[in-house]
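Left out: one protein chain. Kept in place: all the others.
So, chain A:
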Amino acid sequence: MSLTKAERTIITSMWNKISTQADAIGTEALERLFASYPQTKTYFPHFDLNPGSAQLRAHGSKVVAAVGDAVKSIDNIAGALSKLSELHAYILRVDPVNFKLLSHCLLVTVALHFPAEFTADAHAAWDKFLSVVSNVLTEKYR
């Protein structure tokens, strides 16, 4: 599964807008993940996960920065996220099912903040892009 030229254009142009609120988007996506899918909290026993916590904001920021890296290297996402892929495979070992859950929460957050831009085509492009990112992050698992 690879992104078409049209999909890449949609992603990169929307990213220009999204990146202006990147930290807030990342934090909100994580809040939604933990609210809707409480089992995902099991990966963060060492965090204060209350909404507004500094750790949550820092981590949300980190997650979205990585998405941004993928956008900036949209022609070579595997290369851009190679180190992160190893981190998830060997250290973090987050079960692959959770990438779908976080991707969904990122989509919801983007839809909410950018309703006009989140057309059906944009929805499709972002869902596919996040799916590619998720695949890259789990491709070294076994």
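Structure notes:
Throughout what follows, contacts are C-beta pairs under 8 Å (C-beta built on N, C-alpha and C of every residue); 3 or more make two chains touch, one makes a residue touch a chain; residues count from 1.
Definition applied: contacts and distances are computed from a predicted model.
Set against the options "Autophagy-related protein 101", "UPK3B protein", "Hemoglobin subunit beta" or "RecA family profile 1 domain-containing protein", the UniProt name belonging to the omitted chain is "Hemoglobin subunit beta".
Of the candidate positions A:S13, A:N76 or A:T119, contact with the hidden chain is made by A:T119. Here one chain is not drawn; of A:A66, A:L84 or A:V108, the residue touching it is A:V108. Panel shows chain A; residues 28, 31-32, 35-37, 51, 104, 107-109, 111-113, 115, 118-121, 123-124, 127 of it touch the chain omitted from the view.
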